[in-house]
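Excluded from the complex is one protein chain; the other protein chains are retained at their positions.
We call the chains A and B, going by the order they appear; numbering starts again at 1 in every chain.
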Amino acid sequence: MSNRQHEPASTTNSLADQVRRGWSTFTALFGNDRLGQIGLLLLLGFIFIGAFAPFLAPYDPGEMNRDDQGDILRLDGPSTDHLFGTTQLGRDVFSQVIVGTRVSLLVGVSAATMSVFIGTNVGLISGYKGGYVDDVLMRITDIAYALPFLPFVIVLVVILGADIMNIIIAIALIQWRSTARVVRSQVLSHKERPYVESAYAAGAGDLRVMYRHILPNVLPLVFLYAALAIAWAIIAEASIAFLGFGDPELHSWGQMIYDAYNVDAIRFAYWWVIPPGMSIVLLAMSVFFVGRTLEQITNPELRHRE
Amino acid sequence: MSFQSYVIRRIGQVIVTYWAFLTILFVLFRVVPGDPVSMHVQDLGAEAREERIAELGLDQPLYVQYVEYLRQLARADLGQSMIYNESVWNIIVVKFWNTIILMAASLILAYAIGILGGALLAWYRGTAFEKGGIVLTLLARSSPEFWTGIVLLGVFVFWLGLFPVGGMRSIGSELATGVGRYLSWDFVYHAVLPALTGAIYFLGTPALLMRNSMLDVLNADFIEIKKAEGLHPWNVLYKHAVRNSILPLVTIAAIAVGMAIGGSVVIETVFNWPGMGRAMVDAVNNNDYQLAMAAFFLMGSVVILMNFVADLLYVYLDPRVTYE
Partner (left out) sequence: MTLLEITDLQTQFETSEGRVHAVDGVNLSLEANESLGIIGESGSGKTTIAKSIVRLLPDNGEIVDGEVRYDGDDITEYSDRQLRKQIRWNEIAVIPQNAMNGFDPVYTVGDQIVEVITAHTDTPNDEAMERAKSLFQTLGIDEDRVHDYPHQFSGGMAQRAMIALALALDPSLLIADEPTTALDVMIQDRILHRIQELQDELDTAMIFITHDMSVVSETCDKIAVVYGGRIVEFADTETIIKNPRHPYTLGLRNAFPSIMTDDQDLVSIPGTPPPLLEPDEGCRFAPRCPFAEERCWSETPQSEPYGDGNTIECHRADEHERIRPEASKSETWREQEEVIEADD
């Protein structure tokens, strides 16, 4: 068993050193974690599909396809022409799923970035400054916890308009709360450690101690919460779209299921419902798998005995 | 700090949080431009519109409206529904309990399965059982409530025909009032799938947290001492290991209540459950802002209350907590 100590991240190392260290941590973590590998592979697959969606989608997802007689191909089952069949309006399900990947990835990554950015800063400042700053920030966090997530996002979307950017902002406005709390408690414990004291002794100011010394040490936890936030955001966006408050301009997976559910397609057109549903589940799960592997950096106790 | 002064301090914090929540609610529904009320009032003729605005007090300055709003809430007056022309309180109170019952069932189920399952995952660490259990847990957590609901509907209703497609009671069944509403087999029969849908989505967090917490506790010295004491292994597991491991779950429980209350919006839509969540979605769609606001108000109130209860419970369950 390697006897890796949790050393405070040093600030004197060169970039190359840091990259090398990062890479070896990465291989050590994913090297013997089958679930993590599967998650990473799936995630890369989705990113590939998202990146090249316009080239991979055989049809325009909004186009109403017609058969040889010129009639709209309504609810056509899976065929070689239409891999996952067509919708009520004759649109190609396969193409919609491909294009929908983009929406989910966009929402997941942007909302997670925003919420983790807010949460990390709130947690860092709150834990570091203490006193009334801490009090105020933690009360704000309490309030974020008091707001019911989906209803809040729905109301905000109704007020601001069902634009994808508004949905992302609404999600982030709630989601930062968990990162804030957990980063704060980490900062509280780091604040007392000797390396912070020696940073002071070396003449570092508050900002420098916070962002140059403490932040690198809570970063693994931040990454973990970012991973979880991606999954939660994807699920939240899909739920909002399913309720009919999604961006009507976009073909998101949640929107597809909303359309299908409204014409009762779950009773007769499985091909319309299963692909988007399974895509949401697989994408969220791949992120959770990767997150579980990342969790081992923050809590080495969880490393498997194999 | 003594327990009493801790509780008093905490109550003070809750009041501040609650006040902030009420203010956000007010701002959301009245101040932001393009708010639902103006959309709604536009449908009326000019005169009727003036009249209506005056009736609702919307012609008053904002601070007067704000004070009036707080006064009304203090009197538990949630206003009149714009669509149904009925007191919002009357509309929402039954729906509120419908939601609470459903979500309580989901959460109890989720926590029972989660705690037991998480403990077993820790106990059988490193086995195929553990691996399979983790994959299943993550799968349950990755599936949005509406998708789990649709899958359950597809399998148990449309394919196997075992359960009703939605609603809370069969057509023509006896209409009970009060608690009697929930004490019939017909109700249980309708509640199984929606409650299960919620439980599947919620159980991931307690299960994984329980596993991690239990792994920590199982390594603690006192577990070995309890074994050395010759206590029955089940006593060691439940009275000591599980008892210590559930501490972090208490904090999460309050968050889970928040998730459940918010999630009711989705589950109730899928299963046509006559609760607060669906009422809120319908109200928003109908621009019935009084009703939407009341639903939002009740949801937030429950979450704040549960957070407070969870804090006190934690202090009660963990004698080591210092009240700071």
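Rule of thumb we're sticking to: a residue touches a chain if its C-beta (ideal position, glycine included) is under 8 Å from a C-beta of that chain, and two chains touch if they have at least 3 such contacts.
In this text, all values refer to a predicted model and were calculated from it rather than measured experimentally.
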| note | Full-complex touch with the removed chain, picking from B:F3, B:W19, B:F129 or B:F222, is B:F222
| task | State which residues belonging to chain B touch the missing partner chain. | result | 220-222, 224-232, 235, 239-240, 243-244, 247, 317-320
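The rule we apply is simple: only the chains that are shown with their structure count from here on.
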| said: Roughly how far is chain A from chain B, centre to centre by C-alpha average, rounded to an integer in Å? | reply: 23
| For chain B, which residues are in contact with chain A within the complex? | 13, 16-18, 20-21, 24, 28-29, 32, 34-36, 125-126, 131, 134-135, 138-139, 141-147, 150-151, 153-154, 158, 212, 215-216, 219, 254-255, 258-259, 261-263, 265-266, 269-270, 277, 280-281, 284-285, 292, 295-296, 299-300, 303-304, 307
| query | Given the complex with chain B, which residues does chain A contribute to the contact? | reply | 35, 139-140, 142-143, 145-152, 154-156, 158-159, 161, 178, 231, 235, 238-239, 242-244, 254, 257, 261, 266-267, 270, 273, 277, 280-282, 284-285, 288-289, 292, 299, 301-302, 304-306
